[in-house]
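One protein chain is absent from this view; the other protein chains keep their places.
Naming follows writing order (A and B), and every chain is counted from residue 1.
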Amino acid sequence: MSEVVIKNMKKIYDGGVTAVHDVNLEIKDKEFIVLVGPSGCGKSTTLRMVAGLEEISGGELYIDGKLCNDVEPKDRDIAMVFQSYALYPHMTVYDNMAFALKLKKVPKDEIDKKVREAAEILGITQYLERKPKALSGGQRQRVAIGRAMVRDPKVFLMDEPLSNLDAKLRNQMRAEIIKLRQRINTTFMYVTHDQTEAMTLGDRIVIMKDGFVNQIGTPEEVFDKPVNLFVAGFIGMPVMNFFDGCKLLKEGDTYYAQIRNAKFKLDDFQQRALKQNGQQPCDIVAGIRPQHISVGEGELEATIEVNEMLGSEVNLHARSDKDEVVMVIPTVDLKTDVSMGAKVKFTTQPKLIQLFDKATGNNLIWYDKASAEANAPVCAKY
Amino acid sequence: MKQLSREAELAARRVDVGHVTCMEALRSGGPETKASAFVMGLGNILHKQVGKGLIFLAAEVAYIAFMVLSGFHNLAMLPSLGSVEQQEVWNEELQVFLYTKGDQSILILLYGVATILVTLMMFWIWRGTLKSAYVAELLDKRGSHINTLADDLRGLLNENLYRLLMTPPMFFILVLTILPLVFMICMAFTNYSKIGDHLVLFDWVGLDNFMTLFDGSSVLGGTFWSVLGWTLVWAFFATFTNYFFGMILAILINRKGTRAKGFWRFCFVISCAVPMFVSLLIMRTMLQPEGAVNVLLRNLGLIASDASLPFFTNATWARVTVIVINIWVGVPYTLLQLTGVLQNIPGDLYEAADVDGATKVQQFFKITLPYMFYVTTPYLIATFTGNVNNFNVIYLLSGGDPVTNLASTAGETDLLVTWLYKLTIDKQYYNIGAVVGILTFVILAIGSLLTYRNSKSYKEEGGF
Partner (left out) sequence: MKKETTKSAKAIRTRNNVLIHILLAVLAFIWVFPVLWVIMTSFRAEKGSYVSTFFPKAFTLDNYIKLFTDTTILNFPKMFMNTLVIAIFSCLLSTFFVLSAAYCLSRMRFKMRKPYMNMAMILGLFPGFMSMVAVYFILKAVGLTEGSLIRLALILCYSGGAALGFQIAKGFFDTTPYAIDEAAMIDGCTRWQVFTKITLPLSKPIIIYTILTSFISPWVDFIFAKVICRANADQYTVAIGLWKMLEKEYIDNWYTCFAAGAVLISIPIAILFLKLQKYYVNGMTGAVKG
C-alpha cells in the first residue's frame, strides 16, 4: 500500500519567509495527483519535502503509514524525475539506471534484468551504452524516468518533467506518461505549472497559490466547481470571463444574478445551495466560461474586435461596454454575423454562471466555509 | 486557519546541535545539563550517549592537565615576557663556566599566544558539548531516537561531512597561518629588535612602534611614508598597465582578421611558462651596467662604448624599469585571463554597433571597456592587492635598489613588503617589521572593502 498522507505541512525558511502554509492532502494508493499553480506557489517545495530534499518545518508526512519527517530520502522508497533530468553525465545510460541498485548491492544479473526491462518499456534499449550528452531531450527524459522506474518505488515524484521540451514533444510525452502510468501501477505525485497537463494527467488536482492550497479535486470538479476566483481563472483555456460589479439579488425567496443589464434567475440547485447558506444579497463577481456563451440572442450586447477562425470553432474577442469578453463558439452553431466590428447579442444559461463574493473571492456555492475553518483539505462543497 | 498551539510548535521544532543555543541550554536545561557545564560529557552519559560523553570528558581532562602542567605558567609569563638573563655560573666539578638557561622572550611569547589560542578553542568545544548535552536531554524526554556513537560516526560521512572534511585543513590553517599571524601581530607591540639589543629578552611597549613609524621626522617614520607612497604608486601602475596592455593585446589577437591566433598566444605565454623568479633574475643580470642590454646598445652604437644606462642605479630609472619589466612579466597572464572574458562578450553587440555605424574605437570604449570592467572588477581589486604585496618582482629584479639614503633601511624601489623582509631578515628589527605588516594589511583591507562595496558589480549584482 503506498498512500501518502500530508498533514498541516509547512515550510518556513530561515529569515521567516513561509513558502508553504498548511498543506493537507491524502493521496490514495496508486493515485495520480498533480500539484499545479503559478511560479512560486510552493508546489515544487511541497514535492521536495515529500522527497526529503527539503526539511519539513511543521506538520507530518506519512508514506505508507510510516512517519517520514526525519527519514532520509534514500530510505523513503521514493523515486524522482527532475525538471533538468539530472542524469549523471559521466555514466552510460545503463549505469545511470543501475546506479541505485548497485548502491543497494543488488546482484548483478538482477540489476541487468530490471534495467533491460525498463529500457524495453521506454523504448531506449538501443541507447543503453551511450552517455547522456549523446541523447536528445526526449530520450534523456525517458532515461530519467527509467532510472526512477527501476527502483520499484512506492511513490513516483515528478518535478515539471515536461517543461524543458518544445511544444510538440511535450504533447507527445504527455501521451507517453499516460501510457506509462497504466504500465507501472503506483502512486504518482506530479508538479507542473501547465494547467493542460494537470487536467489531462491527474486523477485529482491540487491547485496552489502563494503557498496555500486553493482547491483539491478531480479535473471535472475544479473545472465545473471552482471554489474561488483564482481557481476559476487558472483552470480552463481560454480563461473564464469575469464581470465585476455585479449583484446577487433576492426577491422574496428567489435569488437573481444581475450582470450588467441582464437579470438571470438562478436555477434550482443554485437556489437550494444559496438558501442553505443563508446567503444575503451582496456584491459579486460573475464568471462565465467562454465555452458557455451562446450568441444570437440575449440581453447582453458586445462588439466583436478580433475573430479567430480555428476550424471547428471560432474564438471571438469582444468588447461589451468596459468588459472584454472572450467567446468560444462551435462553428456549427453559428447563425449570426460574427465578423470584426459586428454587434452581437449574447447570453448564457444561469446554471453555468459562477458567483464569487466580491470581498473574499470565494465561490458562493462551491466554497465550503466550515471545512476550511476545520483545516480539512479544500474540496468543492457538493 | 487554526494556528498551532505554542507547545505543538515547540514540539515540532527540530532538535539538533545546529538549532539550540548555549544560553538556552544553561537556562532551560535540566540539572544534568547544567552540571555538564562543569563536567563535560556528564549530560550525554546520563542520557545514553556513553561513548560520546566519555570522549568529551577525556578532552576536558586533557585540557586541564595541559593548563596545569604548562598553560598557566605560559600565561603568567606573558605580561613580563621573562626577565632572567642567561648567566654564567662557575661549576666546581667540571671546572668550566656553564650557562644557565635564561628566559627567551620569543618563546615565552609563542607559548603564551599558543596557550591563549588553545584556550579559545577549548571554549568553543565546551559550548558544543553543552549544546550536545542539552540536545541529548531534549531527545530523551521526547522519546526520540538518541544517536549512538556509531550513528554519529556514520553521520560524519553524511549530513556532517563538513565536520569531517573541514577539520584537518582548519587545523593546519590555525597552526600555520593564524597562530603565526597573531604571534607576529603581538610582536608589533614589543621591542623585539636588534635596536637596543632586545633579541633575547624584550618587553611590551604598547603603541610606541606605531608612533615611531607615523612620525615623519624619525628615520624609520620618514622611510615609512616614502615607501608607502611608492608602494601605492607602483601598485596602481603595475595593475593598470598590465590590464590595458593585456586587454589591447587580447583584442589584437582575438579579432577576426588575425591569423595564427594560437601561435601568437603561444609566444606570449611561453614567457610566463618560464618560472617567474628565473626570468626576473635573468632580467636583473641583463640590465646590469655590464649586462646584455647595455652591451647590445653599445654594439649598436646607441650609447658610448663605456657608458651604461643606469637601470638600477638611478632612482627614477629604477622605478620606471621596474614597472616596464613588470609589464613583460604580467601581460601574458592578463592576456590569458582577459581573452576568456573577451570571448564571452556576445558577438551580436558588435554586429548591432556595426550596423548602427560605430567605429572600432567607439565600440571599444562603449561596449568592450564597460563590459570588461564590470566582469573583472573583483579581478582588478585582487590584482591591486596582489601588487601591493608583490614581493617577487621588486626583490628579485631590483632588490629594492638603489639605496640613496644610507641611514635608511629601505631602497628607492622597495615596497612595504620588501622593506618588511629586509627589516625582519636582514636587520632583525622584528617588531618594526611586524608593524609594517599590520599597516599594510589595514591599508589593503580598507581599500578592498571600499572598492568592492562601491563597485558596480556589487551594487547591481549581475545586471549587465
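By definition in this document, a contact is a pair of C-beta atoms (placed from the backbone, for glycine too) under 8 Å apart; a residue touches a chain by one contact, two chains touch by 3 or more.
What you see is a predicted model, and the numbers here were worked out from it, not measured in a lab.
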{"item": "Among B:Thr115, B:Asn242, B:Thr339 or B:Asn387, residue touching the chain not depicted", "value": "B:Thr339"}
{"item": "From B:Thr115, B:Thr376, B:Ser398 or B:Thr413, residue that would touch the chain that is not displayed", "value": "B:Thr376"}
{"item": "Subunit A residues that touch the omitted chain in the full complex", "value": "51-53, 72-74, 78-80, 82-84, 86-90, 99-100, 103-104, 147, 151"}
{"item": "Missing-partner contacts on subunit B, residue numbers", "value": "18, 106-107, 110-111, 154, 157-159, 161-162, 164-166, 168-170, 172-173, 175-181, 183-184, 187, 249, 252-253, 255, 257-259, 264, 266-279, 281-283, 285-286, 288, 290-292, 295-296, 299, 328, 331-332, 336-337, 339-341, 343-344, 375-376, 379, 385, 389, 391, 416-417, 420-421, 424-425, 430, 433-434, 437, 440-441, 444-445, 448"}
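By our rule, only the chains that are shown with their structure count from here on.
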{"item": "Distance between the centres, which are taken as Cα means, of subunit B and subunit A, whole angstrom", "value": "55"}
